[in-house]
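Excluded from the complex is one protein chain; the other protein chains are retained at their positions.
To keep things simple, chains are lettered A and B as they appear, and every chain counts its residues starting from 1.
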Amino acid sequence: MAEVQFWRLDLERYDAVFYRLLVTAAILLVGGGIAFFALEHEGHAITGMSEHVVWGFPHVMAIYLIVAASGVLNVASIASVFGKKEYKPYAPLSAWLSLALLVGGLSVLVLDLGQPGRLTVAMTHFNFRSMFAWNVFLYTGLMVLIVGYLWTMYDRRATAYSTAMGSAVFLWRLVLTSGTGLIFGFLVGRDGYGSALMAPMFLALSFAWGWAIFLLVQEGIARWAGEGQVALSGELLSRARRLLAIFVAAALYFVVVHLLTYAYFDRHEEFVHFIVAEGGIYSILFWIGFVGVGSVFPLILTLFQGGDARLRTQWAAWAVTIGAFSFLYLFIIGGQAYPLQPFAGYEVVASGFDDGQVASYSPRWPEILLALGGGGVALLIVSVGVRVWPLTPVLREKIGR
Amino acid sequence: MSARFVAGRRWFLAAAAAAMVSGAAAGPPRPQVYPERGPCLAEAEQMRREHHVLLKHQRRESVREGVRDAKVDFNRCVACHASPVTQSVAAASSDFCVGCHAYAAVRVDCFNCHQPSAAALMAQGRGGAR
Partner (left out) sequence: MNATVQEREQPLNRERRSWLSHFAALAGAAMVAPGVHLLAITSAEGAADAKKRWGMLIDATRCDPHCARCVIACHEENGLPTPTRASDVRWIRKVALREKRSGREVSLPVMCLHCANPPCRDVCPTGATFKRKDGVVLVDRHICIGCRYCVMACPYKARNFVYAPVREQRNEVPRGAGCAEGCTLCVHRIDRGRLPACVEQCPNRALIFGDLNDPSSELVQRLQSISATILRADLRLDPAVRIHGV
């Protein structure tokens, strides 16, 4: 009789894949490092960012990683908080992947700072009116909680605390992702932001993006390890796929409601028009990237039966991830490209600072490499983790049988 | 705790300064001083130990409270300590600020923002009254 055990991936059989992953991560990290030192030496002037668009591609990447990091934990939460035992074998990978994505996202955010050397200042001076100051605690707190959570998963003496720890992680990351959304929710000055809905909207987005990236990573590991690795299959796979559909639908719902309320308020009507019709690249990203590829396509793939279930789930997860980047790009960059409106009732004829103009932004190599470097950090942590620690479930013949 | 930290730093800086004064033969750089430019704000011994505390205190007073023409004035420090050759406290490795800081291995980033050149300060007028 076979039973599920946790096992680290077997060195002799799989090291070729492992070293390929390491090399990929190393290339991404070197690229990120070069970008970072270039920024340190030349200043941010070598990026595509400007006085109009101050948060660029690195922030798209960082916020994707941080939001997905929170959502990935759903797998563990479903097992320990909501008592669905079938998901339990996947809980350790879910926690570790969350940690990896969080660290990757935070490294991009920190290395993109104008004064990254002053991280100690950010850790010792706090203005508690600022969402960023709260996020310092929310992010570091989640890391500590995840480590504790992993401990309750592995140490038999700690299993009693598993549900309590899982609940703590679950509640903490609800607050954390609300906090990430409220970075934008508390921006009163710009037409594209400043809405309480940003908190639940980011929660729904995190559920969808995290679930998708988990399905991708779990499937990747299953392929890497080959026979014996417990891939999601059968009833569990179709339930995971239905959950993905629910999360994607919830995310789409919140985005649509957000835009509808904005379209209803006169003040924001023009902004909605910009996003859905006249925004050029941003409208394309909205309709094709987020709505089409990121929402409708995965909904069709996940809700209808037929064909290879595993393959269709993978396609859906990839589509959701593409939709995630499309959404963040149009949300973060588009929200800044759309001009500020300080002069109500007037149109701008001329300005020494491009008032009233839609700002242009195209990322240059330093910010692209820096963003990819964050992906490299996450890839490195995940690869090394599953290689050296028993994070993933493997089918083993019962010893002594 | 912070007092202990400060005390530790002070000990280290004092040791560094002592090494610089005593070990001229061993080759550590000796910051050039120009007595003809007048006396410093305080004794050399105190300035070596406390200059950063003074500057930091003054920085808070000036930036946050709007204190002008205080006794401790970054620009006046630069004007008085600039090398006659480079006209700066941070241009050559032997210049007053960077020379000592390189020896003590303490990174100083004042001059990313503050003008290290006495010539520029003179041209713009010292003390702000143009």
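One rule holds in what follows: contacts are C-beta pairs under 8 Å (C-beta built on N, C-alpha and C of every residue); 3 or more make two chains touch, one makes a residue touch a chain.
Computed from a predicted model, the values in this text were never measured in an experiment.
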> Relative to the complete complex, which of the depicted chains are touched by the chain excluded from display?
Replying inline: A, B
>> Touch as defined at the start, partner being the missing chain; which of A:F186, A:W287 or A:W389 qualifies?
In response: A:F186
> For chain B, which residues lie in contact with the unshown chain of the complex?
Replying inline: 3, 10, 41-42, 46, 49-50, 53-54, 57-59, 61, 63-72, 74-75, 112-115, 120-121, 124-126, 128-129
>> On chain A, where is the contact patch with the chain that was removed from view?
In response: 42-45, 47, 49-52, 54-55, 113-116, 118-119, 121-122, 125-127, 129-133, 136, 183, 186-190, 193, 267, 336, 340, 342-355, 359-360
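We take it that only the chains that are shown with their structure count from here on.
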> What whole-Å value do you get for the distance between chain A and chain B if each is reduced to the mean of its CA atoms?
Replying inline: 47
